[in-house]
Every structure is written in C-alpha cells, then in structure tokens.
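Left out: one protein chain. Kept in place: all the others.
Naming follows writing order (A and B), and every chain is counted from residue 1.
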Amino acid sequence: MLQVESISVSYGDVQVLYNVTVEVKKGEIVTLLGSNGAGKTTTLKAISGLMRAKSGKLTYGVLDLQTIPAYQLVSRGIVMVPEGRRLFPNMTVYENLLMGAYHREARPGINGNMDRVTEMFPKIKERLRQMAGTLSGGEQQMLAIGRALMSNPKLLMLDEPSLGLAPNLVEQIFETIKDINRKQDVTVLLVEQNANMALQIANRGYVMENGKIVLSGNSKDLLNNDQVRKVYLGL
Amino acid sequence: MSMQAAEQLINGLILGAMYALVASGLSLIWGSLKMLNFAHGEFYMLGGYMVFMAFTIMGMHPLIALIFTMVSVFLMGAILQHLLIRPLVDKPGWDVSHIVITLGISIFLQNFAHRVWGENFQNVPYFFNGTSTIFGLGISHQRILILVVTVLVIFLLITFLKKSRAGWALRATAQDRDAATLYGVDVQKVYMWTMGLSAALAALSAAMLAPIYSVNPWMGNAVLTKGFIVCVLGGLGSLEGAILGGILLATAESLGVLFWSSEWKDVVSFALLIIVLWIRPSGLFGTKEW
Partner (left out) sequence: MVHDIKTRVAQNVSLFANGPWLSRSVVLFLLAAPLLAPDPYIVHILTLSLMYAVLAGSWNLLCGYAGIFSFGHQVFFGIGAYVSAIMAMRMGTSPWLGLLIGGGAAALISVVVALPCLRLRAAPYIAIATLGMAEISRVVAQNLVGLTRGELGLWGIPGLSDIALPLAGTISFTHNRIAYYYVMFVLFLLITGAIYWLIKSPFGIALKSIRESQDAAESLGVNVALYKIMVFIISAFFAGVVGSFYAHYILILTPSSVLSISVVVEIITITLIGGLGIIWGPIAGAFILTFSLEYLRFMGDYRLLIYGAILIMIILFMPEGFVRRIFPKRKLD
C-alpha cells in the first residue's frame, strides 16, 4: 500500500534521513522503532508531506505522493496522529473531532463516525464541550486518535502515541490501535520508542539509527534479536 | 452625568466601533499568519478612497458603495498576500521580514494614493442626513449607521468563525498550522482569505467614517498605531480582545480628552500600551507568545 523508496531528507543543510526504505502492506501494522533523533518523525513528516524529500520515491498504491500537496493527502485516506497530539487547543473536543472530518469525503459519514468514536472513547464523550487544551494527557491522546478516525483513514500513521502516558493508559492505547486495525480494516504505521509494546501488536518492524534503517523483519524475529533486546528492550 | 460627558461617551462608542473593526482585522492576521501587518493602515486608507470613488464619483447608493468598498479592498488584500507575503512565510527570518515587507507596501500604497488622488483631503458627503434624539442627545444618522453596521458585522464575523466550515479552517490554522494541513486545510488559501477579510474590515471602518473625517493618503498612519495598541490591550490574536480593547481604548481616550487637552490624548494611549506591555504582555485575552 505504502512504498517509501530510498528517501533522503534534510533540514536546510543538515541531512537527517539517508536512503530510507519502508514498506507497509495493506492490513498490516508496521512499526518504526529507534531512539530520539533517529529520524522516525522525519520519515512520517516526509510521507505526510509536511517535509519534502530531496530524493527517492513515495508511492501510495499507484499514487506518487510527491506530486500532491500535503493538505490533499487526508482525502486519499492517509492520516497522521502527530507527535505531541497537536490538537486545536482553543477549540472544544467536539470541534476537534469535527475538524477530523473537515475534508469533503469525510462529511457524509460524519454522524456515524462521531457515534463510533464517542463509543470507543467514553471519556471523550463526557467532555465534548470542554476546550481541548484542558484535557489530561491520556484524554488528549484519545481525542487525537478519535480525530484521526473521523477522517476515514485507510492508512493511519501514529507518532509516539504512548509518550508521556501512564502504563495502564499505554496498554489501552495499544489495544485501541490493534482494534482499529482488525475491526475497521485500517492499515497502521506506528512510530514508537516503546519497542516492546509496539512489537507485540505489529506484524513487522523497522529499526532506525541516525537517519538510516539498520534492521527490519517480522516482529517476532525482532523481539528475539539480540541487538534489539539489548538496545531497545533493555534486556 | 453632564451633557458634555455624555456626548464624549457617544463619541467614544463610535470611535470604539471603528477601533474594534480595525483591530479585529489585525488580530486575525496575527493569529493565523503570526505577523504584524504594517500596511493595515493603508487598507483602511484604500477603503476611504474606494468609498469616495463609489459614492462621490460614481454616485452609487451608499449601501452598495459600502459593499463595493469591502469587496474591492478584500481582493486587494488577498492579492497582495498571495503575491508578496506568501513567498516569505516559510522562509527563515519571518519574524523580521514580514515587518519589512509590510512596511514597504505601506510606503508604496501611501505614495501611490498620493499620486493618484492628490494630497488634498477628499470629502465624502454623509450617507444619510439628519439626526435623531435619543435619551435627550442628538446623534446624527451617520453615527447611528456606524454603530448598527459595526455591531452587525462583528456579529457576523463571530458567527462565521464559530459556525462555518471556513471559519473553523481559519481558527484551526491559527491554532496549529501543521495539524490543520494534516486534516485537509489548504493553509495558503486560508492565509489569503484572512488577509482579504482583515483588509475588508478596515476598509469598512474607513468607509463609514469618511464623511466625518474625510479622506487623505496618510490617514492610515494614526489608525495603524491605534490598531496595534488595541490589539496589545486585548491580547494579540484574540477577537474578543480586539473588540473589548477597542471599546476600552476609545473610552479612555474620550474621557482623557475631557480631563486633558486633545493633543495629549495620544500620549495617554501610548502610555497605556507601554504599561500593558510592561505588566501583562499577553493583554486581556491573549496567548503566551510574547
């Protein structure tokens, strides 16, 4: 479904991604692992069009992603839950959800989606009229995922959804992601520092270091890999 | 309350309405584009000249003239944004470059107006003649028009921002540009419309005041400074702040004229500005971005 072929990205004169190749097949959960500064967020930004790749190819099905402006990706089903949630702080929870369905293709299903999302996240349902900026970390993460679901994603990209959350909430988030993938048939690309949990729900994974892909394989193989165990799983 | 004080308060309200319209535009631009538009006074000035052309020269009906003014200046604002501001938005040094380019646009437009219409003050006749007596005070119909139109427009603006899809796009862009892009908002288009809208609001304000204050190429200067002061008072980026700040400043100025002479009233507003920036830079409702 998504083919990232050998992309290189720079911030001004500083190169941060070197020939990164990632593939995500339909229906999979693929995880992108690595420590801070490894280039995971930059990879997602390149895919979502917030940054431009200097070289390489980005294809989604038959679509060349580099020919489309960033704001049109969501209508093709490519949706991102950015690092740090990036909600609209001075809009209500309800308005944030509605913004998820801003693009025209999502409008017909708005009511259905709204019901589904509020059912999935009852805490959100309680706080519909509250300003998004006043929610707790866990609630914000759920709202961010809810907003993404409002847009009818086909490929859902999440950037460190577990960051800063309490362990029980982390479990809940990962369960939710697994749910979305199985029940709503959404392909997932998950960037995470929490390698353990990520590999437990993912089919395959890639490991990044210093802007390069250094390992890839089935999550089971990665979980058993010595390198991975030592560096990312702390075992 | 003495007659004099009451009259001053009415003047204050009228002035407040004008300040609110002008400052709303500035606040909108600051909120979404994160910029101070130093050419904002010139959109105001162009509004004055457009209504002059429409009403005095072409003889349109006053309400049509107002709409003509708003639409034409809206387009000017949008086009200027697209041609001159857009290339700089994503480049480094935006903090400074936007000040410089809007300054250049301001100088250019002032002198352009000077070339085209000359330096004499142009008079625009009152849209509606006559006065009415309300609560024992005589208020001209022009002034009533200003109050009514301003309240109406502000109400429409707030409704637009809270209820319409385009309004949400604007608010979302102002609050988080990247997130807005991720969810389908064409941010560049939003910027363009925001600038156009902001310009139109200033133009409307000038158009309604034109019969009272007449029109000249440099009328934007004083308005710009006042606009900044109001925005800072109310909190840059906040619409409610701009409106309340406008009323506050106008009231302070009008009362100031009662106690001091009119030459010193400007010092009052500037001093107020400095005090606010000193004590509470975020103003009444603003965000912590200073």
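Simple rule for what comes next: a residue touches a chain if its C-beta (ideal position, glycine included) is under 8 Å from a C-beta of that chain, and two chains touch if they have at least 3 such contacts.
This structure is a prediction, so every number in the text was calculated from the model and none was measured.
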{"item": "Chains in view touching the one left out", "value": "B"}
{"item": "Contact residue for the chain not shown (choose from B:Phe68, B:Trp168 or B:Phe228)", "value": "B:Phe228"}
{"item": "Residues of chain B (touch criterion as defined above) contacting the omitted chain", "value": "30, 35-36, 84, 87-88, 91, 93, 95-97, 99-101, 103-112, 114-115, 221, 225, 228-229, 232, 236, 263-264, 266-267, 270-271, 273-274, 277-278, 281, 289-290"}
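Going forward, only the chains that are shown with their structure count from here on.
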{"item": "Intercentroid distance (Cα basis), chain B paired with chain A, Å", "value": "42"}
{"item": "Complex contact set, residues of chain A against chain B", "value": "48-50, 69-75, 79-80, 82, 86-91, 95, 98-100, 102-103, 147, 151"}
{"item": "Contact set on chain B toward chain A in their complex", "value": "165, 168-169, 171-172, 175-176, 178-187"}
